[in-house]
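Note that one protein chain of the assembly has been removed; the remaining protein chains are unaltered in position.
Chain IDs A, B and C follow the sequence of writing; residue 1 opens each chain.
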Amino acid sequence: MSEKVGFIGLGIMGGGMAANLVRAGFEVTVWNRTASRMAAVTDLGASAAGSAREVAERSSVVLICVSDTPDVVAVTEGPDGILAGLAAGSVVVDHSTISPSETRRLAALAEEAGGSWLDGPVSGGSEGAELGTLSIMVGGEASDLERVRPYLEAMGKTITHTGPVGSGQMVKLVNQVLVVVNMLAASEALLLAEAGGLDLDATLSAVTGGAAGSWMLANRGPQIIARDWRPGFTVDLQQKDLRLVLEAADELGVPIPGTALVFQLYRAVQRRGLGAEGQHALVKALEHMAGVKVGEAPR
Amino acid sequence: MSEKVGFIGLGIMGGGMAANLVRAGFEVTVWNRTASRMAAVTDLGASAAGSAREVAERSSVVLICVSDTPDVVAVTEGPDGILAGLAAGSVVVDHSTISPSETRRLAALAEEAGGSWLDGPVSGGSEGAELGTLSIMVGGEASDLERVRPYLEAMGKTITHTGPVGSGQMVKLVNQVLVVVNMLAASEALLLAEAGGLDLDATLSAVTGGAAGSWMLANRGPQIIARDWRPGFTVDLQQKDLRLVLEAADELGVPIPGTALVFQLYRAVQRRGLGAEGQHALVKALEHMAGVKVGEAPR
Amino acid sequence: MSEKVGFIGLGIMGGGMAANLVRAGFEVTVWNRTASRMAAVTDLGASAAGSAREVAERSSVVLICVSDTPDVVAVTEGPDGILAGLAAGSVVVDHSTISPSETRRLAALAEEAGGSWLDGPVSGGSEGAELGTLSIMVGGEASDLERVRPYLEAMGKTITHTGPVGSGQMVKLVNQVLVVVNMLAASEALLLAEAGGLDLDATLSAVTGGAAGSWMLANRGPQIIARDWRPGFTVDLQQKDLRLVLEAADELGVPIPGTALVFQLYRAVQRRGLGAEGQHALVKALEHMAGVKVGEAPR
Partner (left out) sequence: MSEKVGFIGLGIMGGGMAANLVRAGFEVTVWNRTASRMAAVTDLGASAAGSAREVAERSSVVLICVSDTPDVVAVTEGPDGILAGLAAGSVVVDHSTISPSETRRLAALAEEAGGSWLDGPVSGGSEGAELGTLSIMVGGEASDLERVRPYLEAMGKTITHTGPVGSGQMVKLVNQVLVVVNMLAASEALLLAEAGGLDLDATLSAVTGGAAGSWMLANRGPQIIARDWRPGFTVDLQQKDLRLVLEAADELGVPIPGTALVFQLYRAVQRRGLGAEGQHALVKALEHMAGVKVGEAPR
């Protein structure tokens, strides 16, 4: 018999995730700061609550998917937050990408309240949220993960237990370092190819399959060449995640000069008003410096 | 009926490549600056010449595989070089990784001598050279490539025509930008994972299959965790190729700040006497700054 | 007739500054979180209060000199903070180096309480604090500055009005960008000189007076050559200020890649346990990478 599930945060990601929970037949109570966004999932059969606290009061498993660390803090603490309504024995799963150290602080508060906390940041973009094909990196007690696994499986395809509380967030930050520095690699490579007069499609097919290959090159490379800037993941969200990465690296004393460089370059993209474009718009920061655009030479 | 094939340069790469040509049944004449290295292939049936010029005199297809731009210049120009012995209608294929602009100069000289020039840098490491599984990126006339294709197929698995003379070298440089910046990504990511107390194997398996994935992460990541520094490709060779990349980017006016950063970091690895280790020893430059080693925390 | 002056924060900087106020004949009330540090100034004639609020209750001009943004917030807000005791018409001057945007928030709170706020970060180090030769960069109303000028002149030699509230902090951050990137310049230059076998003293005297000159080169260069790491300003404090710089640049959307690089390099110095050394220990991050130490070659 399944538990009553709560879901807080119905944005681009959370909306699709909550819908998949409802479609899988679970009894779901939702809340979103902007109330109008609840209609899409209540139309599918979810019931709406009046606050995060009320979601917690009505559920034994509470899922969160909001934007950033302060948002998770806001829906968790305070008189109308989750902790104010959390029953002993309940589990909170935070699918937002936030600070690992702040995650550990919130988990301790949940434990004091008699509940438990899993961090479960996701990757796979809004498309993955809609199709239920997300990757979910889960930190916390293995037994808690087993308990909530049926709900996670309604939303994601790959569920990885990464270790203790906070480790899911840390793995996600590691993931983001790879994503952006691989993106930098693809950007510099394509710009050199362009300036060197190469046939870009032939170049991609010559290098993608070997030691130079990456998901970013294979998937965002063709988008760059086609100058298609539709986002899988936006520049603005990427920068928000990089702030978390840089903050964690600072706390841990780890030098990450490549990531720090990308953060500065993305800022140039944002300043040109392109923060809502896809993360591969990174190349525009370099194009601008070079006075050359990938894919625009006559061939 | 096959042509007489010459091969100049029997180092780590060239030795295996020439051996594969002989094993495939072609009539091969070889020359190497250090004469003792010729024994391995003459034992297989190749004949030894006394100079690069003599190789050219005896062959209608001359393959080169030496270290760097000045080495190719040395075996091509001068009284004992290939051009001094090249018959009209012969083809030179340079498998070394060298400067694209110098390649175009040498190709013009070969044309003046009545021959033609293909640049055919390879990737796949010494293992690929031995097994005949190299990727070969070929710049030059398509008809010349068709003529030499049987010999290239004895040495490589993937033969890509990249465009006019010099384009093979340029694609190779693009490849190297990707290789080293993806390596930087893997290094920073693993260091953050280590300092963040993550289970490294679990982290790799959580991120390698998704948007963060790359050949470098999948193949060199486990080597780093195991602290196995045996080279597929050495730090010293990587730096030599990066000098070509930086030189080409300077000629073309393209800013590649990420690649420039890696070049500075690899220098720190070389200064510690680790230039003969694999390219993944890049992580040691960062480890040293962090005072943390990937894979050495008690777990 | 002078006003009653309060002083909160008697650390390395604040201790000397408060002592100079007392010596100048002003009536001073002090408070410090660690009470034992108050003795040095009460011995000179200051009176001790039991809280920041009590300082505010007893004074019409309240000076603050603590470490970082959260420390200023802590002594300003809350039941025992300055604002709880501030009389209408009083002026607060914050000599700490903190966030410009947080400064503006606190200034608005002070105004709501009927008082006013000046930000007055200082430069000149602990020596300047003791000798009363600090430079003080003051943001806020010119009339408020005129009112407190006699007290600032007891502590500093150069008092500059920089503009509205927050501008003093912003000028200080600009100052810190210059300080650290000039320090990077001196570090790379001296390392190149060392590796190039130059006579370091002769090199310094050849370049310091011309277009290459800077305060850092002239003052910290000889210290580096002598391997004298005593701090004017420590690495740890420098990093704390750089965090403020990076945060402000992020808020303002300004790319500062050089400063971002220095921040990563200083981290390597901190990781080696050298955070209490002087800011010129930056060179050690590069020395370590180079395997060469400035000033240690036999000459």
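A few notes on this one:
One rule holds in what follows: a contact is a pair of C-beta atoms (placed from the backbone, for glycine too) under 8 Å apart; a residue touches a chain by one contact, two chains touch by 3 or more.
These numbers were taken from a predicted model, which means no experiment stands behind them.
When the missing chain is restored to the complex, the residue among C:P79, C:G197 or C:G273 that touches it is C:G197. Of the options C:V171, C:I224, C:L237 or C:L274, the residue whose C-beta touches the omitted chain is C:V171.
The hidden chain makes contact, of the residues C:V41, C:A248 or C:L274, with C:A248. Which of B:I64, B:V254 or B:L274 touches the hidden chain is settled by the complete complex: it is B:V254. Screening B:A46, B:V174, B:A268 or B:L286 against the full complex identifies B:A268 as the residue touching the chain left out. Seen from chain A, the chain kept out of the figure touches residues 257, 264-265, 267-268, 271-272, 285, 288-292.
Residues of chain B that touch the chain left out of view are 243, 250, 253-257, 260-261, 263-265, 267-268, 270-271. Residues of chain C in touch with the missing chain: 100, 123-124, 135, 137, 158, 160-163, 167, 170-171, 173-182, 184-186, 188-193, 195-199, 202-203, 205-207, 209-217, 219, 232, 245, 248-249, 252-259, 261-262, 265, 286, 289-292.
Note that in this section only the chains that are shown with their structure count from here on.
Remark: chain B and chain C have CA centroids separated by 52 Å (rounded to whole angstrom). Chain C has its Cα centroid 38 Å from the Cα centroid of chain A.
Work out the mean CA point of chain A and of chain B, and you get 38 Å between them.
In chain A, the residues that touch at least two other chains are 253-257, 261, 265.
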